[in-house]
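Of the protein chains in this complex, all but one are displayed in their positions.
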Amino acid sequence: MGFLGKGLFQGMAVTARNFVGTYFDRGTREKLVTYQYPEEKPPLPENSRSFPFLVYDGTPDAMRCVACKICETECPPQCIYIVMDRDEKGKPQQRPKVFDIDISVCMQCQICVEVCPFEAIKMDNDYEKSQYGRFDDLIEHLPDLLKSNEYYNEIKPTEAKAVDAKLKAEAEKKAKKGTSKPAAAAPAKPAAPAPAPKPATAPAGKITIPEDAPFTAEQRAWLAGFLSAGGVATSGTGVSPVAVAETTGETPVPLPEATPAAEAPAGGWPWHDPGLGMSQRMDLVKAAPLADKLMAAMAQTDCHACGYDCRGYADAIAAGSETDLSLCLPGEAETAKKLEELMKEAGKL
Amino acid sequence: METIYQLIAGWFAGKPEWLPLAIAIAVPILFIVGVYPAIFAYTTLVERKALGRVQNRYGPNRVGRWGILQPLADGLKLLTKEDIVPRDADKFTHFLAPVIAVIPSVLLFAIVPIAPGLVPVNLNIGILFAFAISTASVLALFMGGWASRNKFSLLGAMRAVAQVVSYEVPMVLAAVAVVMAAGSLSTLDIVKAQTRGGLEIAGWFVFQPWGFVGFVLFAIGAMAESARTPFDIPEAESEIIAGYHTEYSGFKFALFQLGEYLAAIAMAGITVTMFLGGYLGPGIHIPYIGGFIAAFWFFLKLGCMILLNIWIRGTWPRVRVDQLMGFAWKVLLPMSILNIAVVGLWHFMGNKVLAWGVTAAILGLAFVILAKISAAGNIEKRTYRYAN
Partner (left out) sequence: MIQQISPIPTGMIETQTIEVSIGPQHPSTHGVFRMDAVLDGETVVGLKPVMGYLHRNHEQLAERMTWLASIPYTDRLDYFNSMTNNWALCLSVEKLAGIKVPERAEYIRVIVSELTRILNHSCVIGFMLQDLGAWGTPLLYAFREREKILDLFESLSGARMMCNYMRFGGVRVDMTDAMVAQAKDIVAKFPRFLDEFEQLLSNNEVLLARCQKVGILPKELAINASISGPMARASGVDYDIRKVDKYGVYGRFDFRVPLGEVGDVYDRYYIRVLEMRESIKILNQALRDLPAGAFVAPEVKLRNFKIPPGDGYGRVEAPKGELGFYLVSDEGGKMPYRYHCRPPSFINLTTLEDMCLGHKVADVVIILGSVDIVLGEVDR
């Protein structure tokens, strides 16, 4: 083996082979891997992700998002901005009024999708998002973000099917629970046992809509429809494996609850109803022990933003194992203030 | 030029004396400034396409079908670009350099024959003229590098000077062998000399051992002169950004490119003339169309040389500046001197078959020895061990 230039010519043979090879590479993309973009587009695998969008069932009004703000807190670059919708009386409406995602900041990490307990936010795969403006054009507002469940089924069939099946199962379970164990206070209403534990282990409280709850007939109808669509307050005990498992359709493995929530007492928790305003909830617990008072101050979505459900968080605060009073995201400052107030009243702060 | 003059002088009987002469001068000039820049334009396209294919890409294919209008788009883009002159640059020299870069390259074409008797100027010192002119291009490179007031430009300019001056030597010596064999400095005569002995193709110098060595030496020298990969160190983009034309933009940059490519094409043309039989090829003696066939052969060979250049560019890495100089002085120079001696031997040996064998053996041996010497202690074959 000498160094007579043999290697140089070997190299030229390789390049010549590749030169010729590209002309005989029709379609196999073995050699000529380029996709000539605007005309040709590579097929996107199902898992492919671009930016998040919000899923709705049927009409855009029936969006799954309940404005629990978990995604807003968990988003690593903090590019989500949510304002909860409230009616004129200031009562929370369990849906976002403003939901903005700044796609110039979004890093397409999918963490919002994984943490959302309500299957409300999903990853799109539309990557053609270039805009001429640098500021407003790059912020996606609620109407831009809302896409139908059919669209979701279209872009991610397997994943969407698993999600649909899961939601349906939950809804059925809820319905069954509602009939077999009718809530004493509200027999005529479609019982809304929202936090039906989806992995069976962790027991949780349930929502009842009391007869005396200040609902108009309209509101009740809306709430019922909303609940049966699986849109609200599903318990989120098994968030992580579910989020992960949904693509493969594996059964999520139940998680041990951090602080097992207490079983609802016979009388139920009439205040455990996100439809009630803060003052009404506080009225209901006037004579109740501290833990119940604290619970009533929560936003009642059982969204697990705090790491517990509403009951668990209240118990933890009452027991002194949790000192952070600002963990209830959907409750916003109102809850935090109330909690502080209550704790001060009880002389614990 | 003379051919054209003789051809048309008859038609202009009675017209002013200077008219046929003027036409005879104008036609080759128009040819040179018209055809060769067009070849340049399409060389860039072919180069980009071929490099693309070599690298498993498509290459330009957006402007016109198969990217056929790409050179036009490039030209327009460069023309409309802002002309930036560094604040501290020597403005006049900075302006002059690209212009000077083009002139010698264009002049080189004056002595490249494209068909029997059809050469812009049949200089009897053609080859000498070519070398004299081609070296002048280094002046432009140095002017550009120096005037830009940029350290990278300066480095590039210094490299260019060192490189061109070094490679001139083996190149001239390689040409000397051809001149000895042909017995003339005129390019037309050199081409004619390659038909000697009634051999059509075997007479080309490249098929003689000394001619082959000369061809390789000359081709390497030509690549180095026109700063093509693997000898593109004056503008090595990964090291010194763009060398002497770092600070040029717009049309000035285009002029540098033009000069460089024209020089490369002209050098390829001279290589073809000297070693590959110029316009020689089957069918050039057919009456009337023989001239066109000859021109076809010439441009075919020219195209092959350009493609070879592109192919090499797509394959080999660049050598280092000291290796480049060492290669010129330690390998190419001894080989070219030996080659001259071998041509003499060839000339005086009667039996050409025997001469072929003997000269091939001498040159082959010399190459192996030189390669071994230059490789010794510098490059080695390595074996690797694995942990336990």
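Which chain is which? They are A and B, in the order written, and residues in each are numbered from 1.
Just so it is clear, contacts are C-beta pairs under 8 Å (C-beta built on N, C-alpha and C of every residue); 3 or more make two chains touch, one makes a residue touch a chain.
Everything numeric here is computed off the predicted structure, so don't read it as measured data.
Touching the chain that is not shown, out of B:G203, B:G250 or B:G326: B:G326 (per the contact rule at the top). Shown as candidates are A:Q93, A:Q110 or A:Q280; the residue that touches the absent chain is A:Q110. Of the candidate positions B:T44, B:N122, B:Q163 or B:T229, contact with the unshown chain belongs to B:T229.
Residue A:I70 is the one among A:I70, A:M84, A:A120 or A:A297 that touches the chain not shown. Seen across the whole complex, the unshown chain contacts chain B at 51, 54-57, 151-152, 154-155, 159, 229-230, 232-233, 236-241, 313-323, 325-327, 330-331, 374-375, 377-380, 382, 384-388.
Of the residues in chain A, those that touch the hidden partner chain are 3, 5-8, 10-11, 13-15, 18, 31, 33, 44-49, 70, 74-76, 107-111, 114-115, 123, 239-241, 243-244, 247-248, 250, 253-256, 258, 304-307.
We adopt the following convention: only the chains that are shown with their structure count from here on.
Annotation: 68 Å between the Cα-based centres of chain A and chain B.
Residues 50, 53-58, 61, 311-312, 314-316, 367-368, 371-372, 375, 379, 381 of chain B are the ones that touch chain A when the two sit in their complex. In the complex of the two chains, the chain A residues touching chain B come out as 1-5, 8, 11-12, 14-16, 18-19, 21-23, 31-34, 36.
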